[in-house]
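Every protein chain but one is kept in place in this view of the complex.
For clarity, chains are labelled A and B in written order, and residue numbers in each chain start from 1.
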Amino acid sequence: MPDVQPLVSDFVLKLKRRKVEGSHAVARQTAELLRSVVSQHRMGNTNQAAALADAIRAVGEHLIAANPIELAVGNIVRRVLHIIKEEDISSTAVGIEGLSVTAVSDDEYDSGNDDRPTLSAAVLASHARNTLRAPSLQTLLDDIPVSTALSHSASSAGDSDGKTGDKSLKTRKLKHDVIAAIGDLIEEIDTCYDQISEQAVELIHQNEVILTLGRSRTVKEFLYAAKEKKRSFRVFVAEGAPRYQGHVLAKELVEKGVQTTVITDSAVFAMISRVNMVIVGAHAIMANGGVIAPIGMNMVALAAQRHAVPFVVVAGSHKLCPLYPHNPEVLLNELKSPSDLLDFGEFSNCMNFSTQDGTPLLDVVNPTFDYVPPKLVSLFVTDSGGHSPSYIYRLISEYYSADDLGVRRMSSS
Amino acid sequence: MSQKKSRGGASAGDDADELSRSPLQAVLLADSFTLKFRPITLERPKVLLPLVNVPMIDYTLSWLETSGVEEVFVFCCAHAQQVKEHLQDAGWTGKPAAREMAVKTVESHDAISAGDALRVMYGRGVINGDFILISGDTISNMSLKDALQEHKDRRKKDPLAVMTMIIKQSKPSVLTQQTRLGNDEIVMAIAPETKELLYYEDRADASHLCVTIDKDILASNPTLQLHNNMEDCYIDICSPEVLSLFTDNFDYQHLRRHFVKGLLVDDIMGYKIYTHEIHSSYAARVDNFRSYDTVSKDIIQRWTYPMVPDVLSFGNCHEMKLHRQGIYKAADVTLSHSAHIGANSVIGNGTNIGEQCKVSNSVIGEGCSIGKNVLIHGSYIWDNVIIEDGCKVSNSLVCDDVHLRAGAVVEPGCILSFKIKVGKNVVVPAYSKVSLLEKPSNEDSDEELEYADTNSAVTDSPPFSSMRNNADHPTVESEDEDLGASETGTSGVLGYIWASGDTGTQEEWRQSIAPIPKEKLQELQHAIAVDDADGSEEDLNNRLREADHDNDSEISVVEDDDYTKFEKEVEETFQRALDGVHQDNLILEINALRLSYSLQHADCAGAVFYSIMRSALVAAQSTTESLLKATADALTKWRDLLRNYTKTVDEEMEILLKFEEMCQDITKEFSALFSKILPYLYDKELVSEDAILRWAEEKANADESDKVFVKQSDAFIQWLKEAEEEEDEDEEE
């Protein structure tokens, strides 16, 4: 742990200073950092998985607090916690099987006695499977404190074996598995563009008109992929004030030979009737299927809905966030410096508080994100395929364990 | 010198290598060497005063770290121990591995100015490359990269470029001639191409509306831009020579007044200072209470992003959440249901706000307890302040541990220093500064001194009784006895009220936290209006126009603005001539002005004529006869001067047109006398008959309104025409 502390605080500082921005970069760096946390973690003798998870939580809490707006951090932390749990269960399941087999073979003469461990092993296995899932009606009544039972059984397995060499082998195995799984996660983050882009040909048809807002790398790759497959289409790029990333995208598209038209954000409604499909990127996809996206997106989504144009959001699975948006316009937003909008010097005399009764008369609000409610989204395209907004919860229950939702609450209690 | 030569001789690649290799250093002055924040600074150094609940020095250090500075020397002077402790607590010093930036403190108790501080730094010999010179009260989010690169590139070409100053556009108020940070407007002359700073005046005399620029500067620079709309950010990128310069010139105290001006005026070894203007990023220095207020509001309005309360990456501050309308709330704030928090407010952690309170445009620190029906507007309440029911605090600064008892009223512009107690229903009058410490009596006239004498250090429990009647330091209760004494027995204010009435009232309202009162603004407006009546409307127009349009006064381009400015300067020069400057010098000066503004001879003629007429107007009494006489006198006296410029008919025409223009709008007094003065001009051979006739001809086609004066002097023109005809006839004969 102490070895990674500088790395952690360095990354925390970077997040706080907003030096790392953009879900992809953040997700990747978080995963890498957590991988080194895992590899530096010294495994104890008992309850290793829990200790490891605690270590991850402690780091994760800091990272999340450093930039609560960058939801990808929390997503990756939760993914890693989920990975630890999965690996732990798969290894203990093996251990229990071994235990039950030996128990049977040892206590052949007493059938009454051997019944119980076998049974409890099966119970435990079923519980173990359940812990990975969200709490459900199934498990409502059979509420066994699984973690203690598990740890108990794991340690008892160790005791019965009595061989420390075997134990250390097992701990090494858990750590190794977790590191490998995080490696896979990083790989997944890296290749998400390719995975998503593969689906481009199915969605973009010949001679269609696509509208997008601002610049998203995922959208760019998506359009590139369609172009490479010899689709001919036309793209309207809304410039994405005040950062005007749309201009950059337009340049990039033209370089690839895509017919491109740049429009102002306010022209979206005027142009939407000529558009066949809206394809945009996202900052995060929330648990209810709502989207946190660059500012102006809600307007585009509303325009699309008004003219029944499909509104497609492309995003890697690291942007899938298991949280629900509460007042996202305020709480999941970042107000940047007003200097993006207007020049301080030009307006400095409007902000001379000495002659204004002390009340600022000029306020400039520069929010980064917009919230698009799930009912305005037609389709999500992630690395695992296309999904409708109401299906997002299933994806989330696949990627995350339910009790990791509140990383902080868990660790503080 | 030889060493320098050899370095210059080295190849450019080597040089770049060397520059990039040396770690970037910074010198942070944790002392402002002024008295502006007294009495607070008697107890706590200015850099530790909280700005939106975070000590100022943390903003500065954090910015330095983000800018890639690797080593900072914090120069502590007054309250050095407190500064060191803070640096330790906030984690800037002591944890070597966790930080990319090393913070080292340098302590000196002898230094009484920035100059001294830099001399100490030189003595230490720790600075060995380019460094950033900054004061610990500077808030910025600019990226230093470009400025540094510019500085280094320049250094490569010209080793004499020792310093790059960061400047930012900011328009001064037309009425108060102050920047929004409460400083007097600064006049800078900058060469537009090279960005070299040629002239710097931070104490430009606003009342005369004039600057004096050395003619060498004008002569050596084909173009220069004069700015009065630039703010000095007090962030300087310096070369090591700066330190040695301070050491060589041991009388340099103030960074700007002595060092910058000294370099510019005395031309020491040809050292040059350059400027770097920032546009989209923010930089400002908290120099007085006005700028404390302004910068706080800028932070709340997020101009300093990412150094805003909800993102802060430093200090021991608690997490803040931004709500709509710029309201920042910490996690553990207890608000009552009926409390109303208005826009642009910050509420610190652990603060408790009671029923029916109204808070607007204010910053409230941590652990404060605010009772019911309290009104807080535009104020800065620091930590652990207790405000009881029904108090009113407006536009004031309330330091840590102050206790306002029920019903107390703090009027605008007050400063309540640490641990002050204000009694029930006491009214603290506007602009009072209250402290538990006595005002140091040995007031030094020199502004450049340390805030606290070492003997007036903080005492934990000052032995003052609540009822203090000191002749020198009258306390509030003497004024409010009738209000509070009957109710509480121990009414009033516990502490000294620093004299505020007699000295520097001007300063009080100009640089206090409170906005300038309406009456004062009206007064200022009125003063300008009076100036109007005096006839300096032009100046005002000039100023207003300057403020309205882009304030850049680009002289290289001839515009009306330039002409009016030129005219103004000519008039000022002329004024001095009235005081006895020799006429030849006067001509020289006017010529120089003409060249610098690149105007025509004709313009000069007009301007000089205008000045003469103005002088006549000033000299004259109210009657028309005396005015006529004064005009005649003035024209006689300055005939030669004027003749200098009226060499052609065009220039004479210019005079006539100018005269007409003056009569029409600026100095209407002359309008009645136009026809009388015109023959006089002719008599004195200032205007030839050709000019008059051409003027009349030109006007013949003009509008009726333009022809007033032509008609007025119809008789004279007719006479001239006849005379001409006669002459012609004579010639014919």
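Keep in mind that, in the parts below, a residue touches a chain if its C-beta (ideal position, glycine included) is under 8 Å from a C-beta of that chain, and two chains touch if they have at least 3 such contacts.
Going forward, contacts and distances are computed from a predicted model.
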item: Which of "Translation initiation factor eIF2B subunit alpha", "Small ribosomal subunit protein uS7m", "ER membrane protein complex subunit 4" or "CCZ1/INTU/HSP4 first Longin domain-containing protein" matches, in UniProt, the chain that is not displayed; value: "Translation initiation factor eIF2B subunit alpha"
item: Displayed chains contacting the withheld chain; value: A, B
item: Which residue of B:Lys156, B:Lys215, B:Arg257 or B:His323 touches the chain not shown here; value: B:His323
item: Of A:Gln195, A:Gln245, A:Thr261 or A:Asn288, the residue in touch with the unshown chain; value: A:Asn288
item: Residue touching the undisplayed chain, where the options are B:Val174, B:Ile300 or B:Leu335; value: B:Leu335
item: In subunit A, positions touching the absent partner; value: 115, 119, 122-123, 126, 134-138, 140-143, 287-289, 324, 326-327, 390, 393-394, 402, 405
item: Positions on subunit B where the hidden chain makes contact; value: 323, 329, 334-335, 337
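Basically, only the chains that are shown with their structure count from here on.
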item: Subunit A and subunit B, separation of their C-alpha mean positions in angstrom; value: 50
item: Residue ranges of subunit A in contact with subunit B within the complex; value: 5-6, 9-10, 13, 16-19, 65-66, 330-331, 334-340, 343-346, 348-349, 351-360, 363-364, 366
item: Of subunit B, residues touching subunit A in the complex; value: 66, 97-98, 100, 141, 168-171, 173, 175-176, 178, 180, 182, 229, 279-282, 290, 293-294, 297-298, 301-306, 308, 311-313, 319, 321-324, 326, 343-344, 360-361, 377-378, 395, 510, 514-516, 521, 547
